[in-house]
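Excluded from the complex is one protein chain; the other protein chains are retained at their positions.
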Amino acid sequence: MSSSTGTLFRVTTFGESHGPGLGAVVDGCPARLPLAQADIQAALDRRRPGQNALSTPRNEADTVEILSGVFDGLTLGTPIALLVRNHGQRSADYAPLAEIYRPSHADYTTEAKYGIRDPRGGGRASARETIGRVAAGAIAAKWLFADAGIEIRAYVESVHDVCLPREILAGLAAPDAPLPTLAQIDANPARCPHTPTAERIAGRIAAARAAGDSLGGVIRCRVRGVPPGLGEPVFDRIEALLAKAVLSLPACKGFDIGSGFAGATMRGSEHNDPFEFRDGVVRTTTNHSGGVQGGISNGEEISFRAAFKPVPSIALSQQSITRAGIPTELSIQGRHDPCVLPRAVPIVEAVTALTLADLCLRARAETGFQRKR
Amino acid sequence: MSSSTGTLFRVTTFGESHGPGLGAVVDGCPARLPLAQADIQAALDRRRPGQNALSTPRNEADTVEILSGVFDGLTLGTPIALLVRNHGQRSADYAPLAEIYRPSHADYTTEAKYGIRDPRGGGRASARETIGRVAAGAIAAKWLFADAGIEIRAYVESVHDVCLPREILAGLAAPDAPLPTLAQIDANPARCPHTPTAERIAGRIAAARAAGDSLGGVIRCRVRGVPPGLGEPVFDRIEALLAKAVLSLPACKGFDIGSGFAGATMRGSEHNDPFEFRDGVVRTTTNHSGGVQGGISNGEEISFRAAFKPVPSIALSQQSITRAGIPTELSIQGRHDPCVLPRAVPIVEAVTALTLADLCLRARAETGFQRKR
Amino acid sequence: MSSSTGTLFRVTTFGESHGPGLGAVVDGCPARLPLAQADIQAALDRRRPGQNALSTPRNEADTVEILSGVFDGLTLGTPIALLVRNHGQRSADYAPLAEIYRPSHADYTTEAKYGIRDPRGGGRASARETIGRVAAGAIAAKWLFADAGIEIRAYVESVHDVCLPREILAGLAAPDAPLPTLAQIDANPARCPHTPTAERIAGRIAAARAAGDSLGGVIRCRVRGVPPGLGEPVFDRIEALLAKAVLSLPACKGFDIGSGFAGATMRGSEHNDPFEFRDGVVRTTTNHSGGVQGGISNGEEISFRAAFKPVPSIALSQQSITRAGIPTELSIQGRHDPCVLPRAVPIVEAVTALTLADLCLRARAETGFQRKR
Partner (left out) sequence: MSSSTGTLFRVTTFGESHGPGLGAVVDGCPARLPLAQADIQAALDRRRPGQNALSTPRNEADTVEILSGVFDGLTLGTPIALLVRNHGQRSADYAPLAEIYRPSHADYTTEAKYGIRDPRGGGRASARETIGRVAAGAIAAKWLFADAGIEIRAYVESVHDVCLPREILAGLAAPDAPLPTLAQIDANPARCPHTPTAERIAGRIAAARAAGDSLGGVIRCRVRGVPPGLGEPVFDRIEALLAKAVLSLPACKGFDIGSGFAGATMRGSEHNDPFEFRDGVVRTTTNHSGGVQGGISNGEEISFRAAFKPVPSIALSQQSITRAGIPTELSIQGRHDPCVLPRAVPIVEAVTALTLADLCLRARAETGFQRKR
């Protein structure tokens, strides 16, 4: 079990989907950051179930309480403990599944590893576990913006075979084009910043729900305002830590940065990003590197993708076995998201914020790292 | 700077491409493992330059010396220090580049971060840095096989737009099909286990060299014999640590596991891996999960991909700027690989071995983890 | 700020003396340990204020709630979060002190470091912070005993100049003599296992309270049932980690193990512990080593001391300065312990348990470490 991450900005999360509560302890957040419950609640509200027609009908309030680390509206430099109590978990929904290994869930592997599991839901493998990360990430994001002017923005790029059209992708990726705003992304339940695509995605998700099936997709995450110098080669290259953060999310199966997998089909003469001196600053004219060279940020936008599989909880009938090895058929009832992508947007932002806050502190230790130009 | 990785099986690497030497200290390797210099040398010989017509004409012997941790052919449980001296580094090749930022190299970011860099090559960002990892990985791989029967096999799946044909990919991925052998993979300089494809790749690389250009590609890595129970949710899920290990390699831009990015376009009903009880063991009938569920190995083959960009050292002329910000043109002479993929095969295997050895020890601590069925 | 400790059995604590609550997250506790709230509450009751005439008249219930990690009376292998809410903190007592640096408290250093402090008590420097450690330590202690038969027993050896008499010390230290029982130690408020000495200590503490002064003292901690092989040289020698654990407690100024400072005045020929083969086991005939040789346990009793200074909160008038640097006089009113020693007994036991649980898991990873003979 590894419930902590980070070297200087460290987060420890806790909580099962059906236990008394979930949360996080944030250790190493610098002192004197203005912080209120509302800063954290806003992020949790973006991830909570039941927000709109696309997500699960479970309506969980997920109200956070700050237990320590803040006095008079300012952080003290001491650990900030955050608690969200579980309410209205319908544990009875899970009773029929207690003896069955749900396919592509963590039931079997949890039992193989620990010899025990909480049969009332996914335990720590549940997406509810990300509550602690989102709450902690809200603090990291606030500090990154306040201290370094760093801004993180994620959105849905594709669901199943519905993807942002090529020309929209190109426009979004144009050098120094404005990032989609939070309002633009949250304007539709699909969290895709292009309305026609968002509507097609919404239709696809509704159809999957009706069919008792589920869908995967891809999230794009972009970070602006990162100064040159973040990243700790060789093992903690910035892209290595981002990949670890993203791949530690439930249902995530892939990560790439900059040109990514497409870059593997390019020639060096196309892929290299030429340097120029622009507005008094060293810049590159293209950004196939995704803002990272040699594992260290170069001041350009950091841009990466995260691929998510279709969630495994589906109403359609499936083959499996019981704990005793007896073949059986199952159909997962209950209130499950047919597609995790829209709700995963704030989660990807949160783990990105945690990763970058830690790297900022590490860079500052080493080199007296300063706010970007 | 982060030069160490792992929690219990820990590796620290050191060395610049043009300094006195490079190497690693392996701490936490269990005692009484038979270990000889030749075990490590064999792995280094697979990564060294000048092996064959496809790689750089630099012919570096890269001979390793064991400085500590082994007595009478057995590990002592104490740190194993490994040293490879640099010989014949042609530092003069780099003199013309000392004042220029090479595009998509780490020159600019290193200087931005540290205020200094070794101008005689890429320093720690050089692929020579992986010597330490390959040497350490050889020890991890030996222990994994001896102690747990775990076997790691990587090969080139594509270079530029030449990819293993669909039917070959399907054959390789068939459930319980034999892994390609080391001999099959090393039978051709491209390290691709399908001769016709290997020959096409070799041709493509030769053409890129002639054109003064470079090529990227994709490596597949597969692991057999992993027992259920490896992986430490939530932050150290097995796929998260593998992604971190792979993305910390020079030139790597992407990672996916199991269905990966392709899985994002599937439905849950297709993607879920049904359980069955086969030969007295819990198995899945498909393996879209890539051997991992909920961040923990499930006993199936672990299978992932790593995408590498084309190496940035090309002879073709490029635009850049000097350290003073003056635009300039450059053409990188010297003895560079036009395609890093074949030599990256043992490197990917090494970081995979290091990651799994650490997870094995961690699992053993927790649960008295045992060798697979 | 460093609020986590341990490599495999990891504890993160949180909470200020006057915030909403305090607690801990225990990560890495093995699965399937029987655990109830009462196991933890019992330890907290031993450290809580207001237990008896010797301690502060503050009567804090300090009731713990288990927020996660336990299902049906067994640990799940997931993080165990523990919460104790603050009640009845009389923050107003501190108002007059908000602008004054209390001598030998952490007021000045906290402000120098963080630029902010919670003026309502000692914040994280308060002894209330140890609530999280005692709660977590109760889990560690239960696991150590259940899994390895390891038993930890601390008691007060001296307060001010009242010390256990030489012959009592010799009797307690005699090879294989029974440890004082918990009942014997808790039989008197001084937590000293020799009634006449306990009564003298009680008198001394009562007199100090009456005089508005405070007293220091020494705690002895002894551990039985430790198998040979715990400790991770060179940096995490068992005595090094015990020293770190003990010196991280508020008011602790010294640590020694085995012969300790007295051993510095001995000759090698007196100090060396001869080996013998006793009852089929390798034993030593004396134990100047304190159960540790070369940083690794040798199977003998581990025995160490912790020295505590007199607590700095005294009613007697003192000189100090305000935050503005103006000389001032202060007298600390409020409900403070005149001597922390009796309540520190369960705290020393707790940090010892946390240290040893972590080392047990680490030893098990390395060498398949087993329960003692």
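Per-chain numbering from 1; labels A, B and C assigned in written order.
We take it that contacts are C-beta pairs under 8 Å (C-beta built on N, C-alpha and C of every residue); 3 or more make two chains touch, one makes a residue touch a chain.
Small disclaimer: the values here were computed from a predicted structure and weren't measured.
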**Prompt:** Among the options C:S17, C:S158 or C:T197, which residue touches the chain absent from this view?
**Reply:** C:S158
**Request:** Taking the full complex into account, find the residue in B:G115, B:P196 or B:P327 that is in contact with the omitted chain.
**Result:** B:G115
**Item:** Touch with the omitted chain, as defined above, among C:Q51, C:Q89, C:Q184 or C:Q318
**Value:** C:Q318
**Request:** Identify the residues of subunit C touching the omitted chain, counting contacts across the whole complex.
**Result:** 1-5, 13, 101, 103-106, 108-110, 112-115, 122, 124-125, 129, 158, 160-161, 208, 213-218, 228-229, 231-237, 239-248, 250, 252-261, 263-277, 282, 284-285, 288-290, 292-299, 307-314, 316, 318-321, 325-327, 363, 366-367
**Complete:** Contacts from subunit B to the absent chain lie at residues 1-4, 10, 12-16, 19-23, 25, 27-28, 31-32, 65-71, 74, 76-81, 83, 113-118, 123-124
**Request:** By the contact definition given up top, give the residues of subunit A that touch the hidden chain.
**Result:** 7-8, 28, 30-31, 77, 361-362, 364-368
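We adopt the following convention: only the chains that are shown with their structure count from here on.
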**Asked** Centre to centre, by mean C-alpha position, how many angstrom separate subunit A and subunit B?
**Response** 26
**Prompt:** Using the average of all C-alpha atoms in each chain as its centre, how far is it in Å between subunit B and subunit C?
**Reply:** 46
**Prompt:** Using the touch rule from the top of the page, what residues of subunit A touch 2 or more other chains?
**Reply:** 1-4, 13, 113-115, 124
